[in-house]
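Excluded from the complex is one protein chain; the other protein chains are retained at their positions.
Order of writing sets the chain letters: A, B and C. Residues in each chain are counted from 1.
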Amino acid sequence: MMHFLEQPFGWSNFFVFLLLGIVMLLIVLGFVTYAIYFERKVIGWMQFRIGPNRTGPLGLLQSVADVTKLLIKEDTIPRKAERQLFILAPVITFIPSFAAIAVLPFASNLFFADLDVGILYYVALSGISTIGIVLGGWASNNKYALLGGMRSAAQMISYEVPLVISVVGIVMMTGTLNLRLIVEGQAGGFWHWNFIPQIIGFVVFVIAGISELNRTPFDLPEAESELVAGYHVEYSGFRFAFFMLAEYVYVFAIASLTTVLFLGGWQSPLPVLDFIPGIILVPAQIFVHRLFLLLAARDAAAHPDRPAHGSRLAGAAAARDRQHFRQRDFNGIGGWGRMKGIMKGLGVTFKAMTAKKVTYAYPDVPLEMPDRFRGIQHFEPDKCIVCNMCAKICPTECITLTGKPNPDPEKKGKVIDTYDINFEICILCDLCTEVCPTEAIVMTNNFELSTYSRDELFKDMKWLTDNNENVRKENNSAAPKGGAKANA
Amino acid sequence: MSITPYLTLAAILFCIGLYGALSKKNAIIVLLSIELMLNAVNLNLIAFAKYGPKPGLAGQIFSLFNITVAAAEVAVGIAILINLYRNRGTTDVTDMDTMKR
Amino acid sequence: MAQLERIEPIREQAEAEPAAGSGQQTFADGDISAAYEATAGGLLRAGPPESGDGLRTEELLLNVGPQHPSTHGVFRVIVKLDGEVIREAIPVMGYLHRGTEKLAENLNYTQIIPYTDRMDYVSAMTNNYVLVNAVEKMLQLEIPERAQFLRLIVMELQRIASHMVWWGTYLLDIGAMSPFLFAFRDREIIINLFNELCGARLTYNYMRVGGVKWDAPPGWIDKVREFIPYMRKKLDEYNNLVSGNEIFLARIQGIGKYDAQTAISYGLSGANLRCTGVSWDLRKDQPYCIYDRFEFDVPVGKNGDCYDRYLLRLEEMRQSLRILEQAVAQFPDGGDIMGKAPRVIRPPEGEAYAAIESPRGEIGCYIISRGKQEPFRLKFRRPSFVNLQILPKLLVGETMTNLITILGGIDIVVGEVDA
């Protein structure tokens, strides 16, 4: 790469760079796609679920399907939104995220830009992304979005400071801001890696990094339970995808930046392992780190996330009540005693990962309902004596029936002529079958009733008669004393 | 490339900033205009650091100081602005004339 | 009552201005006052209490709900925010109003039972019971032993299921996703038990005046017996999962605090009252059904904050398991499940009030009968509705984040709030 960088600019190396850029784009997009898949799968396991399993083998195409959906989805812009800025905001967030990747070195001879101020470049660009988030929140003309944007900006700015300061130690040790040179300074086994002398910096960097990414437990800008979705509430379709993509690209960037700064980049951990090409080591490390990011933060289940801390900062920016700060001082990460609860919670979720999954494969495997299940009614016209009990007892008055004189002149009474149940309002309360003296109306175990129009929910006698699968055996076990039932 | 285009650009930006700072009534825009003027100064400093009579890094260091001052100025400026807004309900600089009365 | 007077004009305003509920106003201009006038009709205009000296601050009027992930249904709180601090909050309810009480006036007593299911749909069994209990009081019916045990067992199972829903959704509100699924996995067991018993998973329609509709199917009691130790283990797991988590504690300790006096004067009941240290549980203090035969404790808190409410509900699940254990052991082998109820229920002229301890607090049913098949007037004391009344008081001075914590801690079911 170096010789390409030093060559005069010409068509040939333009194409080389274009090609490499495209390859890089594909790698990053692939990473994003499978990071999402991986995250969903692991979270699923933690919660006794299977996770994505419908699209493609093992659900591997789930993210692809999601992205396709986002791309073809209608792109809505709220009428009262600030149109130009609304359109501009995802772009402002998205472009720097990709531009920031340029500076990351992947191997001693594979990098895109050998900047002397590599770290500064990364930090400066990620700062620009913040503008996009704030603008997106503002331009949506939605108060939730606005609050989310403000929180996000406050959080990102305030955590950028520790993020940068935690790296200063390394910069002073290696005497350069150049990421490639920083990695080269860590050669010769893992005991030369920066995370050992800079352990505090490492911890601070990882925490501030998670916070920069707005990921749990620092996801208060999105805070779906209070701010619905934060700054991107009003975004849909590919504009939302841009925000999403930017976030995951930063996950990639922070993961690889941690690798490069603290974990020796492409330097092998033991001199014996030198034969492994660096190009394998870096992605492996990024993967491990990504796993860490996921486990430490994303859905460690136990994490009721969003430490009050973050919202405190956001509030500080909003110049809010100071009384409140004192009241709820978040002492966060400090002291083993405080971490114990979190660790315990993590233990539970880890155990859950291997536990039996409880997901129903519903449409593929039908659900077995117990015999008493109150499903859709089945009606037998021959048994009906047109006593009107069912129509009378029905609390929602969804049953209508008419009788006609018995065609057989020998017999008295009436026979049923029409019998309709309006399933639009039927609450399947079972009272009609309870009062029926002849068990002409009984319930089945079927519960799948869906139509495209409300009119179709109006079922007539024929339909009800044909609906005779899985008719339940037991209809009324409780025969009340004193004759509450007409014909017990 | 000589220093002249840089100085000209700086002069243009400075004059725009000056015009904005004096003509606008919104305090935020006034602050922005001042930032623009400071940037014009920075540009001069950096241009002189490269093409000036004595090339060196002093210009860059001065511009760093300048940027620091600008950051401090904006922080205090916005704080004052918010406080004023809270008390007077306006960001119009022409209304901020209590001292004149 | 001042509350009601304030809400009425808001509702009118909201109807006149459909956009008002969308959480979105003409904010682009930075013009909050217009949005503010439009939504609350200037009712909140009084300004923050401390700025009587004419200081102006930039306040944001935010409609939390009706469609909001953390309002547990269609429920709306209008909050006036200063930065992130709530200066004033007005809950607006009625989006899920179905007129249960009015409908009941045209239905006979058996027909009302399915409607009670739909009031507090998280705890349908207790709702069933409060209605049939009131009617039984009027009729002075004798309930067979087996039916009593079945009622008690389903009510306690229901309490556990309801608290589990609360536990899961509360943590979901606070931001943890997994507890929700943990809780629902175990709730599924109870739901399946109910499904076997009465054929429905949510709206059971199980109890009848004079008894219960279905007898326990063979093996059902054994399943309940097996469930008890399983659930005990799971409760420990829940505790390990969340209760010690520092971030969680920081979010809920000391939040939404009130004292016993306040709680009593707001008429709170259930865990919302007991968290302040008042030991008031209708199962103990006004025993109904056959609760007086069982040993259990009424847990109380002492700080009156969200954390105490949280711990209380977890402990209540344990106590319910204790009751269940005893009930299953003493469960009679045979016997009727229906008492001598008349075929057509026609209570004598008069009135009756039955109150029981639902998972959310004291649920009461007040019936005036004129000797007809239908009640002349039926009124439910709905604990979610009553407990909600303290919300505006609790929210003042809290942050947006704590709004969710407090609202979740009260444990409302909107179906019950609006009936």
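Brief remarks follow.
Simple rule for what comes next: a contact is a pair of C-beta atoms (placed from the backbone, for glycine too) under 8 Å apart; a residue touches a chain by one contact, two chains touch by 3 or more.
The rule we apply is simple: contacts and distances are computed from a predicted model.
Taking the options "Branched-chain amino acid ABC transporter permease", "NitT/TauT family transport system ATP-binding protein", "NADH-quinone oxidoreductase subunit J" or "K+/H+ antiporter subunit F" in turn, only "NADH-quinone oxidoreductase subunit J" matches the UniProt protein name of the chain that is not displayed. Touching the chain that is not shown, out of A:V67, A:L146 or A:I342: A:L146 (per the contact rule at the top).
The chain not shown here touches subunit B at positions 1-9, 11-20, 22-26, 28-29, 31-33, 35-36, 39, 42-43, 46-47, 49-58, 60-61, 63-65, 67-76, 78-83, 85-86, 89, 91.
For subunit A, the residues touching the chain absent from view are 9, 82, 84-85, 88, 115-117, 120-121, 123-125, 127-128, 130-131, 134-135, 138-139, 146, 150, 153, 157, 160, 175-177, 317-319, 321-323.
The definition used in the following text is that only the chains that are shown with their structure count from here on.
Averaged C-alpha coordinates give centres for subunit A and subunit B that are 44 Å from one another.
Inter-chain spacing, taken between the CA centroids of subunit A and subunit C, is 29 Å. Averaged Cα coordinates give subunit B a centre that lies 59 Å from the centre of subunit C. Contacts with at least two other chains are made by residues 319 of subunit A.
Put simply, subunit C touches subunit A in their complex at residues 23-28, 60, 62, 68-70, 81-85, 107, 110-115, 117-118, 171-179, 181-182, 185, 188, 192, 195-200, 203, 205, 208, 210-215, 217, 237, 240-251, 254-255, 336-343, 397-401, 403-404. Interface residues of subunit A facing subunit C in the complex, by the touch rule stated above, are 43, 46-49, 78, 80-82, 139, 141-144, 146-147, 216-217, 219-220, 223-228, 299, 301-309, 311, 314-315, 318-321, 323-324, 327-328, 330-332, 338-342, 344-345, 347-349, 352, 358, 369-374, 393-395, 427-431, 434, 443, 472, 476-486.
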